[in-house]
Every structure is written in C-alpha cells, then in structure tokens.
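Dumping the structure here so I can ask a few things about it.
One chain of protein is taken out of this complex; the other chains stay put.
Order of writing sets the chain letters: A and B. Residues in each chain are counted from 1.
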Amino acid sequence: MAATNILKIENLSFERNDALLFEPVSFELNSGEALHIEGANGAGKTTLFQLLIKLLEPCTGDVYFRGQHLSQCHFEYLSDILFIGHQSAVKAALTVEENLSWMSPDGTSTEKITAALQFVGLEHYASIPCYRLSAGQHRRVALARLMTTSATLWYLDEPFAALDKQGVGFIENCMQQHLDQGGCIVFSSHQDLVKIAARSYRLNPLREVV
Amino acid sequence: MHNYLSAGFIAYLTRDLLLGVRNKTDLVKPLIFFLLVSALVPLSIAPEAERLAQLAPGMIWIFAVLATLLSVERLFSDDLQDGSLEQMLMSPNLLIMPILGKITAHWVMIGLPLTLLSPVLGVWFSLPTVAVTPMMLSLAIGTAVLCLIGAVGAALTLPRQGGVLLALLVMPLYMPVLIFGSATIQSAVDGLDWTAPLVILVALLAIAIALCPLAINAGLRLAKNG
Partner (left out) sequence: MNLNMQWTWFHRLGSPRWFYQKTQRWLPWLSLLTLSLLITGIVWGLAFAPEDAKQGNSFRIIYVHVPASVVALAGYYIMAIAGAVGLIWRIKLSYMLMRSAAPIGAALTFIALVTGAIWGKPTWGAYWVWDARITSMLILLFLYLGVMALRHAYSSHEAADKASAILGLVGMVNVPIIYKSVDWWQTLHQPATIKFTGAPSMHPDMFLPLVVMIVGFYAFYAVTLMLFTRAEILRREYRASWVKQLVSEKLVEK
C-alpha cells in the first residue's frame, strides 16, 4: 500500500514579543505514521500544537493537508483533526457519559460511548459527575474521545500525563490501532513509549534570555 | 449547511444551561446581589414612596447593569481553564453560532430571572403599575444587549480576568442601553409613549447581535496568546 501524504509542514514559525520561539519547523507525515515532538520544557511544544490546530496564526510557513494548501481546505482540515491538550476539556459538573457524548461527533451511538468508557476502564463511572474523579480519571475521560472520534489526524499534547501504567497501556493500544487503520498522530510526551514506533522531531528553542 | 449552523448554537446553549442548572449557586448570586443592593436604596435615601418612585427607573437599571457585569466575567473563563475553549475555537464551523449559543444561555440564566424578579423591585420602589410591563420588556431586551457587549469585554480581558478592567472596558459601551432602558420606564411613569425608547433598544439589540460575535470571536483567539 502506497503511503499517502497527510500533513506537510514547511518552515512554520511563531513570534512572541518580536522574537522567534523556535527554529522554523518542517516535517512530513504519511498515513499510518506517528511523530513524536521532543523538546525541553518551554521549548514551544504547546505553542506548536496551537499553531497546528489553528489557534494561533503562524508568522511564516505553510501547512499542506492531503497535498492541498491549508488556505484551500480549512474546513476539511478542521473537521478531520482531533486535539487533546494539557487541559482535558472535561466539564466537572457533567457526568462522565455526558462529557464524552458532548465531545464526540454528532450522532455517536450510546453503544459506542459505553464501549469507549469500557476501553478506558470507566464503565462503572458513567453517571458519576466528573468533579468526583481523580486527575488520572479525568484524563481517561478526555482520552476516551480517541475511541469515538472519526478524525484522521490526531494531535496529542502530553497524552500520558497523570495516567497510570495501565492507562498508558490502553492509550498506546488505541493509538496503535489508529495507525494500523491509516491514521496519523502527532504527539509530545516525556515518557518513553513501549509499543508505538514513532519518528521523533526535535524542537529547538530560540528564546532569548533577556 | 443549515444543520451545521444551528447545531453549534443548540449544542452550546443546552450544555451551558445544563452546567448552570448543576451549579445553582453561581446562578443565584447575581440575583441575590440584585435584590440586596435594591434593598439598600430605601435605607440610604428615604423610605418615602414618592421619592423612591422617582428614582426607581434609574436605580433598577443601574442594578441590572451591575448584576450582569458581575456575572459576565465568567462567561468564557471556565472554558479557558478546563480547555473546552480550545475545542470550541477548533470547530470547523462558524464560531458565531457557538458564541451566540453561550450568550443566549447566559441571558436565560441571568437576564431572564432579573426580568422576572423586577416586579418585586417595582413594589419595593412604589413604581406605578402602568410601568411594570414596560420595565419588564426593557429589562428583557436590554439585558440581552448587556450580555452581548459584556461578552466582548469578557473575551478581551480573558488572560487577566480583572473585574475592574472589564468594568472599564464595558461600562462606557453600556451607556446607550442604560439611557434608553431607564427612559422606557420613565416614559411609562410620566404617562408618555414608552414604545419609542423600547424600539431603539430593539435596534441596539439587532446591532449587537450582528457585530458583537465578530469582536468576541477575534478576542477569544487572542486569549491563548496572552
């Protein structure tokens, strides 16, 4: 199977207070591939993710999605990506099930949601409000989205933070499955992954010390 | 396409209403504030019915402005903190609909209860009964404008949720609403035609619905860069 190019980044850079944060970023990602963004704390990993999900406007650089320049396929791109950041986007007042079904695409069946909760080991917590869960369980609720989403391109910023070993195992399985199905993952992590074969990309900070 | 447009609106409207119902204390606070400051007026001025009735239109509107100002600060800040703002901004659809959905939910939880409570203030301040309907209409429409303008300020001050900064940004923009809102009640008290100022309030609402979401959208996108 010939790998199709999903994402191509050329010279992406970002300025804050008139100073570049990191060396311009370029990489390519084909279907079925995972890319591990490495970099010390403060290197700009989170900023890079925010550039990739179009939360920030880059200073220079081009993004191509499935061979098309992003300005030509904005809607298609945003409908086909999933982002899970540092903050879980889990509403404390809603129950686990409500949170998951709110975050899943419209028309996701209840069976699928139950299955996703089962996968991350939260099936007995479905109707419990999230403020009663631990930080790691919060994280699991957020990551259960990986099971219900239909997006091809996943952006995961520190997905394993706060998870226990079992949780990491679940998520790694899930990521592997996605890659096998031809999906793409860009992620950052300070933990070494056991299962997933990923290329790494080193983000070099340029921040001046003032 | 039509479905996409309305979906964002209804999804955010129902979610925020549900969140509001779950955190009832947050809902009740501005209303208690509204009633409490109103109770201070007779104490600080005079419990004479005539003087109170004279001050009532202005007072009711000032308290409504303060109560909405107090509550609008949190419109986006919870979403920023738990990360759901990022998810909202990533939406491929027009962001205007989720924004309007959130503001509508906010109005239902703040503006509408204020409107429904206002007859109590009318009784406290000996407002003539002819003025009650205009008062409620002006509050219902006016608080919607206040929510929209307040949301612009809330979006722009997100990185530093300063209550005073928000007040400084938003209060000057509230002036027209305050003027025409209290004028509606005043006209009714004076036995004049109160529909004219009310219609201007409706016009302000139309302008605010058209323009505020654009400014809010632009402002929210800066929050992450703060």
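To be clear about the criterion, a contact is a pair of C-beta atoms (placed from the backbone, for glycine too) under 8 Å apart; a residue touches a chain by one contact, two chains touch by 3 or more.
The model shown is predicted, which means the values in this text are computed figures rather than measured ones.
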| item | value |
| --- | --- |
| Among the chains presented, those that the missing one touches | A, B |
| Among B:94, B:108, B:132 or B:169, the residue in touch with the chain that has been omitted | B:169 |
| Sites on subunit A contacted by the missing partner chain, in the whole complex | 15-19, 208 |
| Contact set of subunit B toward the excluded chain (per top definition) | 152, 156-157, 159-160, 162, 165, 168-169, 171-173, 175-176, 179-180, 183, 200, 204, 207, 211, 215, 218-219, 222, 225-226 |
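Basically, only the chains that are shown with their structure count from here on.
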| item | value |
| --- | --- |
| Centre-of-Cα separation between subunit B and subunit A, whole angstrom | 36 |
| Residues of subunit B touching subunit A in the complex | 7, 11, 15, 18-19, 22-23, 81-84, 86-87, 89-92, 221, 224-225 |
| Partner subunit B, residues of subunit A touching it in the complex | 16, 50, 53-56, 74-79, 81, 83, 85-94, 98, 102-103, 106, 129 |
